[in-house]
Every structure is written in C-alpha cells, then in structure tokens.
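Next up is a structure, given as structure tokens.
One protein chain is absent from this view; the other protein chains keep their places.
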Amino acid sequence: MPITTTRRRLLAGSAAALALPAFARAQGAVKPRLTAISQWSAGSDGAAITALGKKFEEKGGVWQHSPVPGFTTEMMNKLRAQIMAGDPPACSQLKGPEIAAWSKIAPTVDLDAVVAAAGYEKVVAPDLAKLHKPAGKWIALPLQIYSTNMLFLSKRAMDKAKADKIPVTWADFNDLAEKMKAGGVASPIANGGTRPDDGQKFEAALAGISPAAYRAAIMNLDKKALEGPEIKAAFAQVRKIADWMDPNVGAQHFSTNLKRFVDGDMGMMIMGGWAQGVLRNAGFKFEDFTIAPGPSDNGKPVFLLNADAFIFWQRKEADLQAGQTLMAQLVMDPAIQTMYSQITGSIPVRTDVDLSGEGWSEGQRTTSAALKSAIASNQALLSMAHNMAQENGMTAAMIDVITEYVKNKTIKPEQAATRLADAVEGAR
Amino acid sequence: MRDRSFAPSRILIYLVVLLIAAAWLAPLAVVVLNSLRSNEEIAQGSMIGWPQHWAWSNYLTAWSGFCVAETCAGIRPYMLNSALVTTPATIFSTLLGAIAGYAVSLWRFRGDTWIYGIVTLGLFLPQQMRLLPWTIVLRDIGLINTLAGLVLIHTIQGLSFTTLFCRNYYVAIPHELIRAARIDGAGFFRIFWRIILPLSGPILVVTVIWQFTHIWNEFLYGVTFTSGQQQPVTAALIALSAAVADIPQHGVQSAAVIIAALPTLLIYLLGGKYFVRGLTAGAVK
Partner (left out) sequence: MSNVATMKPVRPALPEWVRRLPEYLMIWVPLLLSAAHLVSFSLWTIWISFTPSTLVPVSGWVGLRNYSSVLASRNWQIAFDNLLLFGSAFVLLSAATGLALAILLDQRIRGENVLRSIFLYPLAVSFVVTGTVWSWLLNPGLGIQKLVHDLGWTSFKFDWLIDRDMAIWTIVIAAIWQSSGFAMALFLAGLRSVDTDIIKAAQIDGAGPVRIYRRIILPSLWPITITVVVIQLQFAISTFDLVRALTNGGPGIATQLPALVVYDLMFQRSLLGRGAAAAVLMLLILLAVLLPYAAWRYVQRRRAAHA
C-alpha cells in the first residue's frame, strides 16, 4: 500500500489534521472511507468507537463500522467470512497473538511508513510493539491498554473492615479479606464467574507471586516452570479468592455485582480498568472506590497487559487506502487516545501522554504509573485470560482447567497444576 | 371418560392443568414485569419482583432508543431486517416444500425415496457445522452480505422440514382423487393448484409457523452473513445483553425481548389451533 505522507512529519494528533489535505491531494483527492469490524456495540465500548467514528468523519472520512454484538467468536466468524470471500474490512478489531495468526491468512497493510511518520515506535512499550509487527513490519496498531489485575477496593467495605491501607502483597490482601469478612462484608471478593474472569484470578495470583514464573510458564510455556511450585501456590491463592466470593454468582458477569461492591456488601475486585468505565457509566462516583495495582509479593507493581488493537487488511480501492491511513493516524494520535481512554477507563498506549490533567481519574493515573514502574522492573506481562499471552486455542485450554478448579473445590492445587501442564501439552 | 360433570376428578384435572399453566407462564410473567421495572430497581432487588414505578419508558428505549455502536435507533430497524429475511424465506421454503412433498408422496418418481431420505436427514445436521461451507457457497455465488443470501440459506435448509411434513400430510390424500383428475387430463401443476393446495391449509400453517419462528430467532448466520445495517433482531438483543462494558440493562433488555418476540408469539396464538390440526394429519405417518 502506498503511503505518501513523508513530506510532513506527523508529530502529534493536531498535526495529523493539518497534514491531511496534502495527503488527500497525493491520493488523487479521494474521500477517505473505512470499513471496520468490531464487537464493540454496547456501553462504554460502543460509546468510544462511536466517538472515534465521529472524529473520522470530522476529518472528512466516510465511517462504515459494522459492529458484531456479543462474543468475540462471532466477530471472528464475521471476519473469517469476509476474508474467505476476498472482501476483508479495511480494518478490524484483533489483538495479541491472534494478530500474527490471522496475518498469515490474508495480506495485511505495511504500516511502517505511517508509524515512522508519527514517531510512534518510541512511545509504545516494546513487548506490546512486538505483537503488532509479527513479521517485523507494523500491520496492526494498539489503541488502548488495560491491566487485567488492577485491585478495586470498595470504600464502604474498607470502612467496615476499619482498614485504610491498600494491600501490596498477597498476604496483605488475604489479611484484608479476613478483616472485611469479620467486619461484616458478606463477600470480600466481588468478581464475576465468567471464563475470562476465572482466568484473571489465576493470572493475577501467579503474576503477583512470581512474575518470572508467569513469564516462563504462561508466556513461554516452559515445561519446567509449568510444573514449578509457583503454579501450585497460585492455585492455592485462587482457592482463597474463590472461597471469599459469593457462591451464587454462577457464570454472571462482574458487572452484575457492581452495586453490591459499591454498597460495601462486597469488598474487592480484581478486574481491568474497563470496570471503571462501567462504574462511571452506571452513575457511581469515584469516591466510592479506590484502584490500586494488583497484589505483588515483591512489592513492585505487576502489570498484566491487555491491549485492544486494530489490524489493517490490504485493499485495492484508493478511498479505502486513504481511509486506512487516516485511521492509522487517528489511532496513534494522543488526542484520540486520550478521548478513547477517557470513555472506556483504559490508559493510552502512548507512554508520553500526560494523565495529570482534567478528565483522567486517579485510577487511570495509578494504572499508568504502574505500567511505567512495571516496564522498568521487567514486570509488564501479557495477560493470559484476555488472549494476549497465547493464541485462543491455548488460552481456552488453560482456562478450562482454571475455571473447573474455581468451581470445583474438591480439586487440589497440586492436581490443578498437573492438569494445567497436561492441558498445555495437549494444546501445543 | 369424556363427561362434562363436575366430579372431584374433574376438579383435580382443572387444578393440575392450571398449576402447570401457571408454571409455564411464569417466565413470561417475569420478563413482562421486568420490562416495566427500571434497570436500577432490578439491580437493587431480585430478577423477580413487582414494579414499584411503572417504567414504560423501557419500551420506548427498546423500540427506538438504545444504541448498537453508532446506530441509536433501538430494535426497530433490526425488526425490519428480520422481517425482510423471514417473510420470503418462509414463503419460499413452504411453497417449494409443499410441491416437493406433493411430488414425492403422490407422483412417485425414480429415486424419490433416496432423495427424500437425504433431504430429511437435513433436520439433523448441526448448524455450526454448516457455517463455513455456507461461507464458501455464498462467496462463490456472490451473495455474501446480502439479505438474499440469508433467504437462500433459510429456504434450502428449511426444505428439510417442510418437505418432510408436507409429504407426511399428502400421503393421506386418497390416490383415487389424483387418478381421477389425471384421467380428466389435469397435469402436475393443475392438480396441485386445484386439488392439493385447497386441502393443504392445516399443514401449511404448521410449516409456516415452524419456519417463521426458526428463521426469526436465528442468530449465527444472521450476524455472520450481514453487515452493520442489515443485522437481524437477534443481534440487537445480544448487543443489549452483552454486559462486557456496561451494567446490566435488564429492564430495557426485557422490553426488547418482548417486542422482538411479538411476531412469533402472535403467530403461535393465531395459528395454535391449526398447528395441532395440521399435526394431526401431518406428522403421524
């Protein structure tokens, strides 16, 4: 795909708008058009993608977004059908190792020039950047970042427990949960019971106990690490978490519990920043809860990275190509990332965005600080539960074991560890 | 056994029937009540409860208010999409199934049992398995992302059911009737229009009801083979229930469920009597 924006350097988002007229001339003055597929249809996700579309239209583009409501699987079905029909969307939502997997089945756009023009590479965490250029060239662009192991603390539950110290290690966490229980908090843990939710409990436990073991076992699938003592310890911690949950939650989503969480009937939640967007949309106040990095036994924040991204598929049409360039510029634009994150509760991908200003929450600032610290201490890891560490098949095999363990209290941590190692072998 | 007196045994019968009917209605009642409670009210209490404030606005939001990404038009446009697919697909599959069933049952031709057997096996082939092959077929005939493509899928897949039920129904029609008409010089279509179709009321009701509800409620093909503005009503319902980035919208969701189910419910209410009558004649052979 020809990208001809070399004459002007696009340093920041405001510059992108200025650069556009020149770009459009180079393309033969076509009106940029973008066909996009995502699953973002409802709530803060729907609101954010809609706002992005508006910006696209403001820049003179034609925005043709096709949301596929429901599960990621249906979105992928749609994408697969379009690709098999030889009619891929100009860009689509995709993330983690799936970017590499899917890029093998259809030609993608080489975004190196437009990324270089924006100077984007310097401001993206290296581990994250790697996922978006699986064969060395940028083909996808991350849009926003979450940490899946942020710790949400209910103010009212803290009051009940007469606690004001934010737990740092798992031991602190367990103490606080006991205190909450003693103080009359019905369920110290407010998590839901969906498959990714169960996966998050495990990854938070393991990464907090030993980031190195997490990297080796979950990210690199190292056999020895998978049989190591940290895995068993993580399962033991997960059992504690499960015991503090409301057993009635079943397979309900975490959002079902948010009201009880704010009311102090439930105390803590290990969840991604998106919960913040949901809480705010639901009309709850930031004073009602505190957000802190998830428990980490070495005292330094561990960041379990989850990043939403767009992959760009090759198209011949001049207007779609122009649309792809415009979209790429927008996605990398700090102003757009700010807008997006402020709607969803995530943090920007760009590490150079200043979060001290208006519109950012304390929780987002904490998350951003945690990311910087985690990168510095090599504790920024890729989330397994949200399909960042492994391809979907491997992730699902791991979560099978974890979710069964969470729901079946007769399984011993040792047994679960063996099963996890077996499941990984079976899915290789 | 079929007297109308009010002996104790009859009172017992009524009691049992009414109890079961109440149990059968309970889920509907819960949805109707929830559709009139605000999201907040449901979140504070349980899913089963009497509305404290009648939230009629749920219906307005469900009908024309809530957003699926950038389209904030409620369920209305999706209802239209579903109607545009369901109506022709129901008519085509019913008519073609009636003709096929008529041919298989009354005209007997070489290979009919084989082809009939294969077609009815289609009832048992899982949907999920057919998704990718349909993708390839729609791609090759250029109907991907068109409502016509969906109509085609549902017509062809629907033939399994309609052919089976129509054939079973037509088998019971006396062959003498057909023989006499043929001697009079009536051909295939003439007999169909003049003799068979007028007799087909009950079984056509069965197939129409069956096809209509199945196609109306379908989700997997509906979202895979359409884009944005053409999606079926089930997609909008799923968008409302996906709580990934939102607190549950149980009130609006219930209202949308009721609205989306109205066409099929209505069809069952109107056709229920004929449904049993059609089955009486059709499914038993």
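A and B label the chains in the order they appear, each numbered from 1.
Going forward, a contact is a pair of C-beta atoms (placed from the backbone, for glycine too) under 8 Å apart; a residue touches a chain by one contact, two chains touch by 3 or more.
The structure displayed is predicted, hence computed values, not measured ones.
Trainee: Could you list, sorted by label, every displayed chain in contact with the chain left out?
Mentor: Counting the whole assembly, the omitted chain is in touch with A, B.
Trainee: Could you tell which one of A:I83, A:I166, A:A335 or A:A369 touches the chain left off the display?
Mentor: Of the listed residues, the one touching the omitted chain is A:I83.
Trainee: For the chain left out of this view, which of B:L36, B:C166 or B:I238 touches it?
Mentor: The one listed residue touching the chain not shown is B:I238.
Trainee: If the hidden chain were put back, which residues of chain A would touch it?
Mentor: Interface with the chain not displayed, on the chain A side: 71-73, 76-77, 80, 83-84, 101-102, 104-105, 193-195, 246-252, 256, 391-393, 396-397, 400, 403-408, 426.
Trainee: If the missing chain were put back, which residues of chain B would it touch?
Mentor: Against the missing chain, chain B presents residues 1-2, 4, 10, 13-14, 16-17, 20-21, 24-28, 30-31, 45-49, 96-97, 99-100, 103, 107, 109, 115-119, 121-133, 137, 155-157, 159-160, 163, 187-189, 213, 216-217, 219, 234, 237-238, 241, 250, 257, 260-261, 264-265, 267-269, 272-273, 275-277, 279-281, 283-285.
The rule is short, and it goes like this: only the chains that are shown with their structure count from here on.
Trainee: Could you put a whole-Å number on the gap between the CA centroids of chain A and chain B?
Mentor: One centre to the other, that is 39 Å.
Trainee: Touching residues of chain A toward chain B in the complex: what are they?
Mentor: Answer in residue numbers: 37-38, 40-47, 49-50, 53, 63-71, 74, 77-78, 80-82, 84-87, 253, 255-256, 258-259, 274, 277-278, 281-282, 344.
Trainee: For the complex, which residues does chain B have touching chain A?
Mentor: 43-44, 67-70, 131-132, 135-136, 138-139, 144-145, 220, 223-225, 227-228, 231, 235-236, 238-240, 242-248
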